[in-house]
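The other protein chains are all here in position, but one chain of the complex has been omitted.
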Amino acid sequence: MNKRFILIKCLMAMTVIIFSYGICSASGLDAFKGEKGVLRISGGTAHIPVIMEVAKRIMTANPDIQITIAGGGSGAGIKQVGEGLVNIGNSGRLPTEIEVEKYNLVIYKWAIDGVAPVVNPKNSIQKLSSKELQDIYSGKITNWKTLGGEDRSINIYTRDKSSGTREVFWKKALGKGDIFGRANFVASNGAMKSAVTNDPYALGYVSVGYIDNSVAPVSLDNVAPSLDTVKTGEYKVARGLFSNTKGTATGLAKKFIDYLLSSEGQKLAAEKGFIPVN
Amino acid sequence: MLFKENIARIVFLSASILSAVATLLILGFMILLSLPVLETGMIWGILTDPWSPDHGRFGILAMIVGTVYISSFSLLISFPISLGCSFFIQIIHPDSPGRFLKLLVQLMTAIPTVIYGFVGVFLLVPIVRKVFSYGSGMSILSASLMLAILISPTMILFFSQSFARVPKRFLDATEALGATSFQKLFYVILPNAWTGVFTGLVLAFGRAMGDTLIALMISGNSVVLPSSILDSARTLTAHIAMIIAADFDSIEFKTIFICGGVLYIMTSCGILLARFSVKKRVR
Partner (left out) sequence: MFSWCCALLLATGFMFIVGFLVVKGYRGINLELIFADTRLLDAFFLKRQVFGGLFPAIIGTLSLILLSIGFALPLGLASGIFLAEYASPRLKSFFSLMVDILAGIPSIVVGLFGFSITIFLHHFFSSQIFPCLLISALSLAFLILPYIIKTTQVAIESLPLQVRLTAPSLGATKLENIIFVLLPSALSDIVSGIVLAIGRCAEDTAVIMLTGVVATAGVPRSVFSNFEALPFYIYYIASEYSNSSELMKGYGAALILLLISAGLFALAHWIKLKIEQKTRFGY
């Protein structure tokens, strides 16, 4: 009798565990049940790996929802959401007060990220001072030899003005110094990474979340940019990742952002190399 | 019956008018949308300034120069090759090797430009970087080389067409006089077919100027005046593609309509030039 009771108790406990586990794993996506329609997202390119994975999960759970994702950079994201061309506009910098006022933007911050200078892993120089970095980007230092490397010109890569990554890097790492016009221009964090991977003499900058073994982060004033140093505040070139909507988010956009901020979404952000906010 | 005829006539006419209107509408839109910038009297600044949005300067001179450099250089590379190929097709081997080459050239016209760009990124750029040990390999040279391959089919087809119109008896006569094929090309064919050659050149230049993907993918897109062919440069087309993806309503954004207008006018002038030369020949 007693034994049986224990067994039943065990079984009950197990079902409760299984059941609650089931709720847990589906809870985030449950919100999308019965929804249909199109959600348009554009803007910041640092966000894309996380956004794409979330979109994939949602569209797999509910094929009636279509989520379209475009890049363009933070500036494009803010302006496109402001003009009503997309439902969510991502940005890797805080929208300016003028932008917030003009477009009535509501800002959702869902992760913290850093911006790190990167070089090709074959490059022996993986440490720079802020001064050296500024001199390189303004065109004063043009050869790796000056820094003790090979006798090859430094191929600088940069982003267009609308990039939030550029904005943060320019403000916090370059001290708003000049960026040399002779630099090569690329259109996104992904493009920056593959450009640096392909060019042994490159110097560029990407979101810390994008760093893997195909590019080498450059220590700045002896602080290596990584998730930990960004978290502790040691590495200063940090920023938030934001999703903006025109007015308070409603409908699919709200559910999408809720999912980003849920424990599942935050876990995903961490998996993709960012620091969750919750 | 007559009623039906008239209806048909009107339908056909309006279709033609619609196509013509579309052509003019595109130019109209470019001008209309660049008006806000033109009105401020900044036009001179925009055509001559450097591009430096951080300092409030939005000049597109570097892009115009980049466009002209890259297209001229690609023309320079592909012109002799195209001349040789069309000579090969029409005069030296009009039999099977020539026909095979012609088929190959026609096939090449069908290859998507994005494929040239893709191969450029992963094959040509590393080679250029290695060979010249300078810069990133994304350069005017790489873009021009790829563009040369893109535009030579246009030229070859045009050239061989005009070579074919050179009267056979001229060639036979020079042959009988014991001319080398080199002499044949320079003293008989070119003087007789130069309008066709010129038209082909102009059209090819337009094609090189109008291409976006190759320049965008492998020219490096930097915004200063290039000083050597190994430097990176940005074309007008690539500039439009880069800015539009990123911006929305700002002076930067409005200047791309000027870029569009400049491109439109440059290509239209080419077309007018080509037509003019053809007309002259007909007379």
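Letters A and B name the chains as they come in the text, with residue numbers starting at 1 for each one.
Here is the rule we go by: contacts are C-beta pairs under 8 Å (C-beta built on N, C-alpha and C of every residue); 3 or more make two chains touch, one makes a residue touch a chain.
In this text, all values refer to a predicted model and were calculated from it rather than measured experimentally.
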Displayed chains contacted by the hidden chain, counting the whole assembly: A, B
Sole contact to the chain not displayed, among A:Ala31, A:Ala55 or A:Ile275: A:Ala55
Residue of B:Ala62, B:Leu75 or B:Leu213 in touch with the missing chain, whole complex considered: B:Leu213
Residue numbers in chain B that touch the chain omitted from display: 1, 4-5, 8-9, 11-13, 15-16, 18-20, 22-26, 29-30, 33, 80-85, 87-88, 91-92, 97, 101, 103-108, 110-119, 121-123, 149, 152, 156, 181-182, 203, 206, 209-213, 217, 237, 240-241, 244-245, 256-257, 260, 263-264, 267-268, 270-272, 275
Residues of chain A in contact with the chain not shown: 38, 40, 42, 48-49, 52, 55-56, 59-60, 63, 66-71, 83-85, 186-188, 190-191, 193-195, 210, 214
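Here is the rule we use: only the chains that are shown with their structure count from here on.
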Chain A and chain B, separation of their C-alpha mean positions in angstrom: 39
Residue ranges of chain A touching chain B (in the complex, touch as defined): 71-73, 75-76, 79-80, 83, 152-153, 155, 160-163, 178-179, 181-187, 195, 198-199, 201-202
Residue ranges of chain B touching chain A (in the complex, touch as defined): 50-54, 62, 121, 125-126, 129, 133-138, 220-224, 231-232, 234, 242-243, 245-249, 252
